[in-house]
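Dumping the structure here so I can ask a few things about it.
Only one protein chain is missing; all other protein chains are in place.
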Amino acid sequence: MYNDKVIEIFKNPKNIGDLKDANAIGTIGNASCGDIMQVFLKIENNVIVDAKFKTFGCAAAIAASSIATEMIIGKTVDEALTLKNADVVAELGGLPAQKIHCSVLAEEAIQAAIKDYKEKNNG
Amino acid sequence: MYNDKVIEIFKNPKNIGDLKDANAIGTIGNASCGDIMQVFLKIENNVIVDAKFKTFGCAAAIAASSIATEMIIGKTVDEALTLKNADVVAELGGLPAQKIHCSVLAEEAIQAAIKDYKEKNNG
Amino acid sequence: MKIYLDNSATTPLNPHVLEAMLPFFTDKFGNASSIHSYGREANRAVSEAREIIAECINARPSEIYFTSGGTESDNWALKGAVYVSKNKYKHIITTQIEHPAILNTCAELEKQNVEITYMNPSNEGMINPKELSNLFTENTILTSIMFANNEIGTLQPIKEAARICREQSVLFHTDAVQAMDSQKIDVKELGIDMLSMSAHKFYGPKGIGVLFVKTGSRLGKLINGGEQERGLRAGTTPTPLIVGMAKALEISVRDREKNNQRILRLRNIFIDRVLSEIPYVYLNGNRENRLPNNVNLSFAFIEGESVLMRLDLAGIAVSSGSACASGSLEASHVILSLGVKEELAHSTIRFSLGVDTTEQQMDYVFNVLKKTVDDLRRMSPLYDYEKGIGSYV
Partner (left out) sequence: MKIYLDNSATTPLNPHVLEAMLPFFTDKFGNASSIHSYGREANRAVSEAREIIAECINARPSEIYFTSGGTESDNWALKGAVYVSKNKYKHIITTQIEHPAILNTCAELEKQNVEITYMNPSNEGMINPKELSNLFTENTILTSIMFANNEIGTLQPIKEAARICREQSVLFHTDAVQAMDSQKIDVKELGIDMLSMSAHKFYGPKGIGVLFVKTGSRLGKLINGGEQERGLRAGTTPTPLIVGMAKALEISVRDREKNNQRILRLRNIFIDRVLSEIPYVYLNGNRENRLPNNVNLSFAFIEGESVLMRLDLAGIAVSSGSACASGSLEASHVILSLGVKEELAHSTIRFSLGVDTTEQQMDYVFNVLKKTVDDLRRMSPLYDYEKGIGSYV
């Protein structure tokens, strides 16, 4: 199953909760599939200065959310857009095959949040 | 499988061998079925004064031959003819279902020997 | 602290059972089909085990067939009935809440053009046997209804179902794998034609089960070969496992009442506490008509596996859905069949108590559980932590 790093992150996830002053929110998945991931971003000058998540999902989904938010804090929006699910899996030190989709959700949630930001600002 | 009495008789069968002065011989079965029973009788004044057997067969066949020859020694020919395979089974204290046919062979071998005797003497 | 609350997935081997098995591994190791003394010794042990098991369910020894477990027994009962039937069209009645050993066997038989009817349970997980009468067709050869459900523990009205089937001359099979440990089962009184069991669910060894087949019921073979099990199930007789199964069932029956009472009390206290002290929790399955050791709860707004993993980190073993379905992304077919919504079905945890469960353990479990639910809801997008209420984003 899960490696020690995934377990450790699941045990003590970072960046949990709402971000009161978020200016971008992305939500992916639905409860009937057993996974919802919600990412809140605070973006200043095209840089992600803070990121938080809320996740309804398994240990892998929670660990992926935690690590993904950590990975994008400090990055520019464009850099964050290049984050792929494989990067999340690599950073977690691997995921069981049937849990890879959790990393995809993390990638998609971030992209959805950035899309939300771009729409609000350019749209 | 076999009860202790069958085993005991198989271990030390009685009445083995040819009877030099037999006046009746009965042979039943064939080697291709895995059973041949041969009974030698010495009959005097219609009384079976001695009986011996030779048997190619399993432990049950050998035990049945032994006990059957013992059961008929001292009997008249007509009494011996009433010996049924069930009597042999009973005297052995029972046989496994698939070995009942060995007791049938014993009954038939005795009947064949007596038939032989009657044919020689009346025929 | 390590606490095992997954006794419906499997149980530890009872040390007395292991003791009974040990001589048959290295010492009395003969092949029970051999006619020499080693073989006869093994054969005697197998015969005794068969008698013990038969007596435990009021069957005859000749009605007990050893298999490799509950799954094989279930496969054999269904496929065996189909293979032997001379009907051109064949129809089987079963339920939506069966174990995959039945449901996937039915799916396989459907591919072979057997028609299957799946009865649905009430929203409390009960099958209504009265519905059977409307389901029989001239082609119905078999009805299979589980004795007790493995997820929600509901006990089905087997006696009435068996009676209705008998009246229509339809064979009746029950998967009693989950019921054996705690329920009194008398196959004669219940009127059952076939019954599956699996030793590792009652503190016996894994890899051994039984199919009870009532004298006179015709059944095709699933596994061909040697003449073991009166020619119906081939394969070298696994004597140590058989001896262990008999010993385990004997002990289970002996201690049944005592264990049931103790476990039931712990179970009820736990359910009451959870339902009263943790909000938005729902008990799945009828509360009374269930196995004494079963607790099945849905914790709204949080996902089952993450609850399971949190408890595991605290040394507590439970199950989300059934063990077999683990790793699957689908919510339990059993919970869904109760009419529970998919998102809530994903939030389900089974606690199954056992002979080793103590009051202290259950207190600890409750405390860890309460904190776990709290923590996970705090990170759930479906729950407004400030307001303490659910909301769908």
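Going by the order they are written in, the chains are A, B and C; count residues from 1 in each one.
Keep this in mind: a residue touches a chain if its C-beta (ideal position, glycine included) is under 8 Å from a C-beta of that chain, and two chains touch if they have at least 3 such contacts.
Predicted model only: the values in this text are computed from it and were never measured.
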Sole contact to the chain not displayed, among C:Lys221, C:Arg256, C:Arg273 or C:Lys370: C:Lys221
Of C:Thr26, C:Asn134, C:Ser169 or C:Thr215, the one touching the omitted chain in the full complex: C:Thr26
Which residue of C:Pro61, C:Gly207 or C:Pro279 touches the chain not shown here: C:Gly207
Sole residue of C:Ala45, C:Ile64, C:Val82 or C:Ala101 that reaches the chain not shown, by the stated touch rule: C:Ala101
Interface with the unshown chain - residue positions in subunit C: 2, 4, 6, 9-15, 18, 22, 25-27, 29-31, 33-39, 67-72, 74-75, 99-102, 104-105, 107-108, 198, 200, 205-208, 221-228, 234-241, 305, 308-309, 311-312, 315-320, 322-328
Absent-chain interface as seen on subunit B, which is shown: 2, 7, 10-11, 13, 16-17, 27, 30-38, 53-59, 61-62, 96, 98, 101
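Here is the rule we go by: only the chains that are shown with their structure count from here on.
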Shared-contact residues (touching 2 or more other chains) in subunit B: none
Residues of subunit C whose C-beta touches two or more other chains: none
